[in-house]
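Notes to accompany the following structure.
Every protein chain of the complex appears in place save one, which is left out.
A and B label the chains in the order they appear, each numbered from 1.
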Amino acid sequence: MSMKPVFERTKGLTEAATHYCPGCTHGMIHRLVGEVLDEMNILEDTIGVASVGCSVLAYEYFNVDMVQAAHGRAPAVATGIKRVEPTKFVFTYQGDGDLASIGIAEAIHAAARGENITVIFANNCIYGMTGGQMAPTSLIGQKTATTPFGRDAKVQGSPIRISEMLATLEGATYIERVSAHDVMHLQKAKKAIRKAFEVQKTGGGFSLIEVLSTCPTGWGIDANEALEWIKSDMIPVYPLGVFKDSTKEMK
Amino acid sequence: MALLEEIIFAGFGGQGVMSMGQTVAYAGMVEGKQVSWLPSYGPEQRGGTANAMVVVSDAPVGSPLITKPTVAVILNNPSLEKFEPSIKPGGILLINSSLVTDKSERDDIRVVEIDATNIAVELGNARVANMVLLGALLQMTGIVSIDGIMDALKKVLGDSKKHLLDVNRKALEKGFEIAGELI
Partner (left out) sequence: MSKILMKGNEVIAEAAVKAGCKYFFGYPITPQSELVAYMARRLPEVGGLFLQAESEVAAVNMVYGAAATGKRVMTSSSSPGFSLKQEGISFLVGSELPAFLVNVMRGGPGLGNIMPAQSDYFQITKGGGHGDYFCPVYAPASLQEIVDLTQVAFDTADKYRTPVIMAADGMLGQMMEPVEFFETEAPELPEKTWAATGERGDGGPKVVNSLHLDAGSLYQHNKHLNEKMETMRENEQRFESQFTEDADFVVVAYGTVSRIAMSAVKEARAKGVKVGMIRPITLWPFPQKPFEETRERAKAYIAVEMSAGQMIEDVRLAVNGHAPVEFYGKNGGIVPTSDEILEKILAVAGGDHK
């Protein structure tokens, strides 16, 4: 009698073991993307763009053709790919330092042009790879390596809400913020990611899914506390929901 | 002697100095000469003084940038002030005297003043003043033929402005004739 597997590795990811810290949700977000690509049967037609930051090695994890981009430039690189390979699926996977700070111009203009790409934006309010420095998305009062006394709006400014900001652009088609802090929210996140790639499939234009993500190492707390922190501290500043959906208008 | 004319066309932006130079360069190319055309560029071409430097030669063109022109075709006072001193001794200073009120003080060059704009008005189109000047230039240098210039104009004007070819030819011939009488 054969056993029915209840949990399998998705074909969307390679067999490489990820380098992410315990309690980090990057791995889960990767999996969601991999599952969606597999379920849509587009693994062979997809080119992913890895960015700089903790997800810099994403090219080792996604089981698709991958291009590694310079810090912040993933949406420009994705633009170059998509414009010359318009029938392929192109996505970027970027963190908040990469997208919201050094790469904000590239992100805004890719959205404004309505590039038919999908951006997976993992927001964990911190620079993880470089050792826990302040990100543009860090919360007021948040202690980081470069805001040892807590982020002070008067000194370091206020957090940038990328989803809300990009939603103001006519070029953006689908923008949703989701969270990776529990199973229910992960399921919602997967639906959102699926929706984004469906938008791309129909030539719908720019889609971005912001996923609130943990960084227990950078935040200096344990994995469970980190999941709790998303709920208690991040979501009040970064409310979940759909900020832009012009797919209905398009129909 | 081998042909080498280094010509500067200078005036205000919008007076047509760029296209005058291009017309000569094009005609030179069609007639088998070596040519180059170099414009002044950037902010100064929008409203300020503008110039085009044209080399027409039997041999491959060395510098497209002209520091000592053999000919200067001048359409405004600032350009006269700027380029008059640099003309090679024995060279030619060709002035549209309808527009340029200042006088040249050099006696080691040939100064030719043509009332080009008024002549063009008499021909029925003030905009062919530059062709009157070009006619004079051809008379004095022989760099290209009137037919060569007309070939170039056919290309520049295109079908939509074909009707202007006739008045342009008249202007060229008039300038050619006047310069012939002056020298």
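Points worth noting:
We adopt the following convention: a contact is a pair of C-beta atoms (placed from the backbone, for glycine too) under 8 Å apart; a residue touches a chain by one contact, two chains touch by 3 or more.
Keep in mind that what you see is a predicted model, and the values were worked out from it rather than measured.
Residue-wise, the contact with the chain that is not shown comes from A:Y59, picked out of A:Y59, A:Y127 or A:Y174.
Residue in contact with the omitted chain (choice from B:Q22, B:N51 or B:T117): B:Q22. Within the set B:G14, B:G62 or B:G124, the residue that contacts the chain not displayed is B:G62.
In the full complex, subunit B touches the hidden chain at residues 22, 25-26, 29, 35-39, 41-42, 61-65, 67-68. In the full complex, subunit A touches the omitted chain through residues 14, 43-47, 49-50, 56-57, 59-60, 62-70, 73, 76-85, 88-89, 105-106, 108-109.
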